[in-house]
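The structure under discussion is supplied below as structure tokens; questions concerning it will follow.
For this depiction, one protein chain was excluded, whereas all remaining protein chains were kept in their positions.
Letters A and B name the chains as they come in the text, with residue numbers starting at 1 for each one.
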Amino acid sequence: MPMYDMNKILPGLIIFAGLMTFPIWYNSGNAGAVPKPEKPTNAKECVRPTDYMRTSHMVLLNEYRDAVVRDGERGAIKDAGGVEYDEKSLMLGCMKCHVSAKKFCDECHTYAAVKPYCWECHIQPKETN
Amino acid sequence: MDSNRRKFLKLAGLGAIAGVAAPSAFNSLLKGEAIASSGGHAESAGHGGHAAAAPTGKQYGLVIDVKQFADTPGLGEHCIRACHSLHNVPDFGNKKDEIKWIWIEKYENAFPEHSNYKRNADLHKMPIVTLCNHCSKPPCVRACPTKATFKNKDGIVMMDFHRCIGCRFCMAACPYGARSFNWRDPRGKNEIGKPFISRINPDFPTRTRGVVEKCNFCSERLAKGLQPACVEAAGGAMIFGDLNDPGSEINKVLSEKFTIQRKPSLGTNPSLFYIL
Partner (left out) sequence: MLEKALKGSLLYKGWMAFLLLLIGVGVLCYGQQYQYGLGYTGMSRDVSWGLYISQFTFLVGVAAGGLMLVLPYYIHDYKAFGRITILGEFMAIGAVAMCLMFILADLGQPIRALNVMLHPTPNSMLFWDMIVLNVYLILNVLCGWVVLHSHYKGVKYPKWIKPFIYLSIPWAISIHTVTAFLYCGLPGRHFWLTAILAPRFLASAFAAGPSLLMIIAMVLKRTTKFDIGRTAQDKLVTIIGYAAMLNFFFVACEVFVAYYSNLPGHMHTLDYLFFGLEHDGHVYNNLVPFMRFSMAAGLIAIPLLFLSRAKQCDGMLVAACALLFVSLWIDKGLGLVLGGFVPNMMNQVTEYYPSLGEICITIGVWSAGFFILSLLYKIAITVTLENEA
């Protein structure tokens, strides 16, 4: 079966594929600056191991959210190392150690190009500098 | 709630769509309440009230002594300030966008079903403090399509701002006008640069535009063993407690004083009682 207008379709396809893959080859071999989230100074361990927190903190946050808002279980939580934290709370828990959203949260979120909407309602701690 | 249970509930819900769980869905329709609902007063509600269900779990409630509010000018406003500043309730300065958790209503507006014919002159001037009734059979909870509003284990009608889609069905359903909608960004500023929330309380979140909000009976304070902010500010003019606990102070007051509720004939079993 003959194909019509090959001389138009083929270059068109090539241009399309080139444009679509532009970000990949433009950035190839360059992973960008690796994010360096600021570590808290007042605690050594988080409520879960670092590996888990790095990949799944959002799952944990959702679980805490449902526990607090829906089940009224705000209670104290213990970390892997036995350190006790007061409250399942972003503002009154997490951010008491991770004092800067800019230097902690945004560091990776910007790198990964995700935009969580936490701070549309919850209030970021005041940035100190 | 752990994620397994949540997954199970999701699946169960999908099952309901498929008709597998139709009988249970039908059952909950018949009962006319969310599955999570736990309330139920000991009292029967007014002339239209049904025989009350046996009390299960807590049902926090409030007795409001209107006379004390009438005798102490500014007390109601004081309570409103305490609540609204604590919960970052914005003030847009107009009626269209208005958000309020607790407010003052005239007698005939708060109790439109009570006769206003030949009423007592004092009654007319009485400031009726109104807020969410935390009904034990709340129509708003029945209406919500996502369980974003629900009865929690303390009998409080809660809002889950993360889940609310902003359909405002609950606002149509609430017979007490207790619900407000974020018509615009509550963190915004007016034309002359004045922020709608004059001083943000860093310990409580604000809301975002597009969700419904209302009084939460200070569930965040109750968790710390404190009384709701309005009750604390009212200094004795409001009595807070568990209606399902026979020994509670609120039940003692309710058994001694004559109280009325707003629109008891609707069968919602409001948890707010007024001494006039």
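We adopt the following convention: contacts are C-beta pairs under 8 Å (C-beta built on N, C-alpha and C of every residue); 3 or more make two chains touch, one makes a residue touch a chain.
Only a predicted model underlies this, so the values are computations on that prediction, with no experimental measurement involved.
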According to the contact rule at the top, which chains on display are touched by the left-out chain?
B
Who touches the missing chain here, B:I80, B:I102, B:I197 or B:V211?
B:V211
Where the complex has a chain not shown, which of B:Y60, B:W101 or B:Y176 is the residue touching it?
B:Y176
Of the listed residues B:R163, B:R221 or B:K257, which contacts the missing chain in the full complex?
B:R163
Of B:G61, B:G76 or B:P139, which sits in contact with the chain we cannot see?
B:P139
Residues from chain B at the interface with the omitted partner, ascending:
10, 13-14, 16-17, 21, 25, 28-29, 32-35, 95-99, 105, 108-110, 112, 139, 141-148, 163-169, 171-177, 180-185, 209-212, 263, 266-268
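We take it that only the chains that are shown with their structure count from here on.
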Chain centre separation (chain A, chain B; CA means) in Å:
35
Residues of chain B defined as touching chain A within the complex
1-3, 6, 150, 152-154, 158, 160-162, 200, 202-203, 205-208, 219-220, 223
For chain A, which residues count as touching chain B in their complex?
59, 63, 65-67, 69-72, 74, 91-92, 117, 120-123, 125-126
